[in-house]
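Here the complex is missing a single protein chain, while all its other protein chains stay put.
On to chain A.
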Amino acid sequence: MSHPPDLQLLVPARAENVAVVRHAFGGLADALELPDQLAADIKLAVTEACTNVVLHAYADDEGPLEVDASILDDEIVVVVRDHGAGIHPRPDSPGLGLGLPLIATLSQSLELEGGSADAPTEVRMTFGLTNGSAAA
């Protein structure tokens, strides 16, 4: 993507910081005057992606949680990135396994990238901007 991010966040991947990211997107949605349902969808999808990073990326260690958002003409692209273990099935997962299916349902498109030793794991979510009020 050549468009530079309109919002960039870098926080330690801790449970308390998931809300920090979510509230930043709440502020972005307010600024863009997004419809309530779209704003709620984005906040939930971003929360689920960040929760996955906190729960799965760094095992018992701590690492960075990076979130970018780019506002384009008719869509907003959100990338949640970590430098951890990648996305793998985990039999001992503490969650219900609903995170990625929720993101896939809430977003217009979902792409998973990287996760190898030399590439970060990226969850790339695209949301359509339906009311045309967004401005970069």
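One rule holds for everything that comes next: a contact is a pair of C-beta atoms (placed from the backbone, for glycine too) under 8 Å apart; a residue touches a chain by one contact, two chains touch by 3 or more; residues count from 1.
Operating definition for what follows: contacts and distances are computed from a predicted model.
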Choices "Aspartyl/glutamyl-tRNA(Asn/Gln) amidotransferase subunit B", "Alpha-ketoacid dehydrogenase subunit beta", "Malonate decarboxylase acyl carrier protein" or "Anti-sigma factor antagonist" - which one is the UniProt name of the chain not shown: "Anti-sigma factor antagonist"
Absent-chain contact - pick from A:A40, A:A85 or A:L110: A:A40
Contact residue for the chain not shown (choose from A:L32, A:A57 or A:L106): A:L106
Which of A:A59, A:L98 or A:A119 contacts the chain that the document leaves out: A:L98
Residues of chain A (touch criterion as defined above) contacting the omitted chain: 15-16, 18-19, 22-23, 36-37, 40, 43-44, 47-48, 51, 54-55, 94-96, 98-99, 101-102, 105-106
